[in-house]
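The complex appears here minus one protein chain, its other protein chains still in place.
On to chain A.
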Amino acid sequence: MKTRGERALILFVTAGDPSLEELPGIIGALAEGGADVVEVGIPFSDPIADGPTIQASSQRALDRGVTPPGILQTLGAVKADVPLVAMGYLNPMLRLGLGKSAQELKAAGVSGVIVSDLIPEEAGPWQEAARPEGLATIFLAAPTSTDARLVRVAEASSGFVYAVSRTGVTGDARGPEEALLLVDRLRSLTDLPICVGFGVSEPQHVRSVAEFADGVVIGSALVTLLAEKWHGGAGREQIVAQVQAWKAATLG
C-alpha cells in the first residue's frame, strides 16, 4: 500500500475473463496505466456479494474451465510490477484447505486476500493459516456496520480496510454520500488506510472518492471494459488509457 497522503488506484480483474492465458498481459497493462494494486478475482459459482457484471464474468471464467490451482500457477509465473491481492469467496479456499490456500497464494506472489463472505468472527481459522505466510487479510466495512463492528473489522484487517461504498452488491453506482459517512466513522476508529469500492466507475466518481479515501477500487467497470475491448490484447492501448484516466482522477 501507498503511504498516507497518496491515493491508491486498486483495480479488480476476474481471473479467466478474458482467458487465463491473458491474465499476465492484463496485469501488465493495468500496472503500466498506473494501478497501485491489482485485485485478482477468483471466480466462484455463487457470488452472492456481486452484481450482474461480475456474476457474468465469473460464470464466463468458470465456463472456460478456470480453477484456483490454474490461477495460482498462472500468477506464480508472472513477475507482476504491482502488488496482487486475491479476492473471492470462502468455499474454494476451504476445499483446497485453508493452510494450503495460504501457502499457495503466497507462493504465487499474492500479498493479501479479500474474502467476500468472511467476517472477522468467522475468520480465526483462516487468519491462523494466513499469518505465518505473511499474507494480509483485508476485511470489508459496510455502511450498515455498527461502530463496534467497524472496530472489529479494523482490528482484524491488515494492509487496508475495504469500505463498501454503499449498501449493495458490486457494480451498482450511486453517489458517494454513504461512503463519505462510512470513511469518516472509520477514520475515528483506525489508522489503517481506507479504500473505497463497489460502484465506482467514472473518473468523476474516482475524483470525488479520492477526496476523502486513501484508495479507490474499480471492479465492474474494468471487467466490462476488458470484456468489450481487450480482444486478445489488441485493445491494450485503450485499457492503458482508461487506467491512466482513472489514475489521473485519483491525483485530484
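In this text, a contact is a pair of C-beta atoms (placed from the backbone, for glycine too) under 8 Å apart; a residue touches a chain by one contact, two chains touch by 3 or more; residues count from 1.
The rule is simple: contacts and distances are computed from a predicted model.
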Missing subunit (named according to UniProt) among the choices "Tryptophan synthase beta chain", "Sorbitol/mannitol transport system permease protein", "Aspartyl/glutamyl-tRNA(Asn/Gln) amidotransferase subunit C" or "Periplasmic chaperone PpiD": "Tryptophan synthase beta chain"
Touch with the omitted chain, as defined above, among A:99, A:168 or A:233: A:168
From A:20, A:35, A:118 or A:226, residue that would touch the chain that is not displayed: A:118
Contacting the left-out chain in the complete assembly, out of A:77, A:94 or A:181: A:94
Of A:62, A:82, A:151 or A:240, the residue in touch with the unshown chain: A:62
Interface with the unshown chain - residue positions in chain A: 44-51, 55, 59, 62, 67-69, 89-96, 116-119, 121-125, 139-146, 149, 153, 164, 167-169, 172
